[in-house]
Every structure is written in structure tokens, then in C-alpha cells.
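Every protein chain of the complex appears in place save one, which is left out.
Take a look at chain A:
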Amino acid sequence: MTTLIVLTATSLGLAGLYFLLSSGLSLIFGLMDVLNVAHAAIFGLGGYAAWVVMDRFDLIDSLAARFAVATVVAVIFGCVLGYFVERTLIARNYGDHLTQILITLGLAFVMEGLIGGIFSYSPQSIAQPAWFTDVTVILGGRIPNSRILIFGISALVLVSLLFFMKKSKYGLIIRAGVENRRMVQALGIDVARSFTFVFVLGAALACLGGALGAVYFTGITPALGPNLLIFAFIVVIIGGLGSIGGTAIAAALVAFTQQIVNFYVSTGLGDIAVVGLLAAVLLLRPQGLLGRVASA
């Protein structure tokens, strides 16, 4: 029972990371048709941005305050990076999806190489406030606080995103764009602006995920982002393109499947089980849990 609770907490933390990484990917894909191969590399860059602050910015003594600053820096970094990439590289090629995919593929290579070149390929551990590694006992299970924090932040992001999409005018435009982009354009709305917005939002969320991911994995390597790419894609496809709620459910589903099979059956098999889950969803329900068909 205790094991199950710890496992649940770990899965929820991981699900939070998957959600932060995948929700932006799903929106970008759903709205712009851009399969952003560089998204996971952006996640990795966010992690390194946070790591740099934690490692070098010792003006702030308190680790907790420094981590808060690191997270904010990572998010701002994500916004700037997302804006720059979208405006300079993606926007020139609206309507040419293959070129856009190939550009993000090149970007993924460059980003991974830059991280490796600047920070070296060896893993870097990140300093954590003591509170993060303390445990809270819930129902007899000893759960590290960082898991709770990651899950809390992701849940907060989920709620705000849902609220934003349902209640605000921009959210309405994005939802309409995912549904039928041409119709939105025909109504005289500048979809290109919401493309930029969604790309920036996605990059910011990915960088937030990266900062939290550095805590979750107690350190960071250049391969961290790229290794998560496949799971992010799987979450997006299972959840359904452009659906925030679907992404959240799929993130939890994937994280739980992975953790439980890895723990109870055999380490590594959980990853394969998740791929099997994807194949099943694609063949039985190609539009994902809540969403449209990926290929139609």
C-alpha cells in the first residue's frame, strides 16, 4: 500500500512534467500543424537556464528564493526563445509543414549540440532547497516534497490554461483555430498572431517544465530533453491534438503506465508498454482521447 502511494506520487510528479512539456506541443501542433521536434530541446534549455541561476547566482543566499528566481528566469528565457524562433524561422514558412518540421529538427540538433558544447555532456547536479528533499508522510507513504511541488505547479498551470482557453477572447480564437483555421482567417482574425502567441506559450511552459525537471531528476544532462521527446509525442497523440484536457489525462495515463510497469514488471518495459499504448490508440482511435484525427 505504502509503495503504491509513493508510486502514485512519483507518477503524478512525472505526469506534471509530461503535461508541461506536451501541452505546448499539442497546442502548436493542433493550431499550426507544426510537429515541433525541437520542443524537448527547449525543455532541456529551460532546465539549463535554471541550472545556471542555481549554480552561479549566489547573491541570493536562500536556496528557495534562488530557485524561485531560477524558475522565473527559465520561463522568461522560454518566452524570448520561443518568440525569436517563431518569428525568424517558423513564420517564414507558414503553409509549408514539411519545411517547418525540418527546421525544428535542425534546431533540435543545434540546441542539443550547444548544450553539449557549452556545458559538456556530463551530468550536472542542481542545488536544491532542503525542503524539496524532505518528505511529507501521506497515508503512510513518504513522499518527497519536490514531487508535490511539481504536481501542484502543473495542476495550477492546467487550471489556468483551461480557464484561459474557455473564458478569454484569445483562448476562443485559439480553440477556433484548432477547430478550423481557415474559417477563423475568413472572419478577418489574424491567425499568425495567435501562432506566435501559442509558440511562445509552449516554449515558456516547456522551459518551466525543464526547470522543474532538473529538480525531479536531481540534475540535468544534454540528453534529458531529447529522451523525453518520444513520450511528449505519445502524450500528445493519445490526448488528442490541441486538447488541453486530453493532454492532461494522457500525461497521467502515460506516467502511471510507465511507472507501474517499470516497478512491478521490469525496468525499461514500462517505456515499451507506453509505446504499445500509443500503437493501440493510433490503430483503434486515431483522433486520440479528446481530439481530432492526426492525419485527416
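Here, a residue touches a chain if its C-beta (ideal position, glycine included) is under 8 Å from a C-beta of that chain, and two chains touch if they have at least 3 such contacts; residues count from 1.
Keep in mind that, in the parts below, contacts and distances are computed from a predicted model.
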{"item": "Name under which UniProt lists the unshown chain, selected from \"4Fe-4S dicluster domain-containing protein\", \"2-oxoacid:acceptor oxidoreductase family protein\", \"STAS domain-containing protein\" or \"Branched-chain amino acid transport system permease protein\"", "value": "\"Branched-chain amino acid transport system permease protein\""}
{"item": "Selected residue (touches chain absent from view) among A:V80, A:I101 or A:I260", "value": "A:I101"}
{"item": "Touching residue (missing chain; options A:V75, A:I148, A:L161 or A:I237)", "value": "A:I237"}
{"item": "Contacting the left-out chain in the complete assembly, out of A:A91, A:L114 or A:I189", "value": "A:L114"}
{"item": "Absent chain, residues of chain A that touch it", "value": "29, 33, 35, 37, 89, 92, 95, 97-99, 101-103, 105-114, 116-118, 120, 180-182, 226, 229-230, 233-234, 237, 266-269, 271-272, 275-276, 278-279, 282-283, 286, 292-296"}
